[in-house]
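Here the complex is missing a single protein chain, while all its other protein chains stay put.
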Amino acid sequence: MYLNLPFIGAGLLVLIGIAIILMRKNLVKMIMGLSIVEAGVNLFLVASGYVDGGIPPIFTAAGDTVMVYPTVQAMTLTNIVIGIATTALLLSFVIIVYRRYGTADVDGMRRLRG
Amino acid sequence: MNMSKIVRSAAHLLFPAILVYGFYIVVHGHLTPGGGFQGGAVIATGFVLLYVAFSYQRLQEWFHLDSFKNAEALGLLLFIVTALVALGLGATFFYNWMANTGGLFGMPVPFGPNPGYLNTAGTIPIMNIAVGVEVLGAMSVILFYMLRGIKGGDE
Partner (left out) sequence: MRKIVSVVVILVLAVGILVSTTMFDFGNPASGEMDTYMLANGQVQTGGNNIVTDVVFDYRGFDTLGEATVLFTAVLGVGLVFRRMRNKKEEEYEYE
């Protein structure tokens, strides 16, 4: 049962992140939960390309064993940069909302005020 | 109100070391783990260290915002031009037109483990440097805009 431990870890990270988004009312804490979900997805991507007894796919100081698959690692690189872009834009929107409404609480900005 | 003298002296000593380390990761991207994105993030960390140790006014005296904007645009332009030259030479878009030819970065490599030679791999080191400059510019511009927006909101 514990042989696929990285997949269980990635699933737990996604679950904890979704629980944080659903349970908290502060905007900055919701953004932290989204960041944890993205970390879980990156772990799942890297763990799905592992071959038994493999070494990193670099020929500079390699032996004679099999190598791990390199395509999923390229996808993870792209996903990390996209996470940075999303978090930067969300945080700047939080600054604008705080300057307009005076609070960063979700319940204080429910009605559409003029 | 400043940080203590130890923090400021350590920031003065560590900043060139961080720059050299980040540039090493960028240039050796085709031999060791690393590449453009990782090295650019390490170099941007050096600028964050300078902001933490000194105040925002000192940082505005040393670096201007326009130089980082120009660096980011220049990096993306170099990346696209390197990919478009292959289209002009008769092959497809993003073809590796400098590998295995014998010119700059064009030494052929046999199969198997070898101690890494810097003269190989065609257009990949040029693209690494372009993406490294672009990521450095992007991270620094985001940092400067957010600091200016918080401190100088009613200026």
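In order of appearance the chains are A and B, and numbering begins at 1 in each one.
Here is the rule we go by: a residue touches a chain if its C-beta (ideal position, glycine included) is under 8 Å from a C-beta of that chain, and two chains touch if they have at least 3 such contacts.
Treat the numbers as computed from the prediction; the structure is a model and nothing was measured.
A.B. asks: Using the touch definition given at the top, which of the shown chains does the missing chain touch?
C.D. replies: The chain that is not shown is in contact with A, B.
A.B. asks: Could you please point out the subunit B residues that touch the chain left off the display?
C.D. replies: Residues touching the hidden chain, for subunit B, are 29-33, 35, 72, 76, 79-80, 83, 93-94, 96, 99-100, 106-111, 114, 116, 120-124, 127-128, 131, 134-135, 138, 141-142, 145-146, 148-149, 154-155.
A.B. asks: With the missing chain put back, which residues of subunit A would touch it? List them for me.
C.D. replies: 1, 3-8, 10-12, 14-15, 18-19, 22-23, 47-52, 57-60, 67, 69-71, 73-74, 77-78, 81-82, 84-86, 88-89, 92-93, 95-96, 99-100
Heads up, the rule we're going with is that only the chains that are shown with their structure count from here on.
A.B. asks: Subunit A to subunit B: how many Å between their CA centres?
C.D. replies: Computed from C-alpha means, the inter-chain centre distance equals 24 Å.
A.B. asks: Can you list the residues on subunit A that touch subunit B in the complex?
C.D. replies: 56, 58-63, 77, 80-81, 88, 91-92, 95, 99
A.B. asks: Taking the touch rule as given, give the residues of subunit B at its contact with subunit A in the complex, in rising order.
C.D. replies: 31-33, 35, 37, 112-116, 142, 145-146, 149-150, 153
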